[in-house]
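Up next, chain A:
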Amino acid sequence: MFEDYLPLLVILALAVLIGFIVVLLGVLFGPRRPTPRKMAPYESGMVPYGPGRRRMSVRYYLIAVLFILFDIEVVFVVSWAVVLRKLGTLGLLGMLVFLVVLEVAHLYAWKKGALEWD
Partner candidate 1 sequence: MPMSYYLILSAAMFAIGVLGVILRRNPLVVFMSLELMFNAANLVFVAFSAYHQILDGDLFVFFVMTTAAAEVAVGLALMVAIFRAKRTIDLDEMSMLKG
Partner candidate 2 sequence: MIFGLHPLLLVTFLPLIGFFIILFLKAEQKNAIRWTALLTSLATFGVSLAMLALFDPARGDLQLVYRTSWLRVGGISIDFYLGVDGLSILLVMLTTFLTPIAILSTWSAVEERVKGFMAFFLLLETGMIGVFLALDLVLFYIFWEFTLVPMYFLIGVWGGERRVYAAVKFFLFTMFGSLLMLLAILVMGLQVGSFAWNDLLAQRQLFAQTQLWLFLAFALAFAIKVPMFPLHTWLPDAHVEAPTAGSVILAGVLLKMGGYGFLRFNLPLFPEASLQAAPYMAVLAVIGILYGAAVSLMQKDVKKLVAYSSVSHLGFVMLGIFALTQQGLAGGVLQMINHGLSTGALFLIVGMLYERRHTREMSAYGGIWKVMPILGALTLIVMLSSAGLPGLNGFVGEFTILLGAFGSQVLNSPYFAGAATIGVILAAVYLLVMFERVFLGPVRVEANLSLKDLNAREVITLVPLLVLIFWIGLYPAPFFNLINPSVERLVSLVQGAAMLAIH
C-alpha cells in the first residue's frame, strides 16, 4: 500500500528540482539591465494607468464558491462509482437522490442568475 505512493514522492522531488533548475538557468545566464521603462507594467505600450490589481467582479468569487461546493460532490460520485456494483439498486437510488438534490441546487443557482456572465 504505502510503497505504491513512494514513487510519486520521488517524481515530485525530481519535478521540483527541475522546476527550480530551469528558473536558476535563466537567472544565471540571462542578462540583467533593468530600466524604469522596462520595469513598468505592460499596457500595450501606453503609460500604465491606475493600480495593477483591481477589484474583480463578484462573479469570480461566486464561481469559486459554487465550484467548491459542486467539486466536493464529485468526490462522492467518484468513490461511489468504484463500488456501485456492490451497492446495487439501492446504491443507484441513493446516488440518484443525491444528484437530484445537487441538481436542484444547480438549477436554483442557474435560475437566480449566478451562472450568468455579463
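The candidate set was assembled so that all candidates are chains of the complex that A comes from, given by their letters.
Simple rule for what comes next: contacts are C-beta pairs under 8 Å (C-beta built on N, C-alpha and C of every residue); 3 or more make two chains touch, one makes a residue touch a chain; residues count from 1.
Please read all numbers here as calculations on a predicted model, not as lab measurements.
Any copy counted, the candidate of 1 or 2 that touches chain A in this complex is 1.
Against candidate 1, in their complex, chain A makes its touches with residues 55, 58, 61-62, 64-66, 68-69, 71-72, 75-76, 79.
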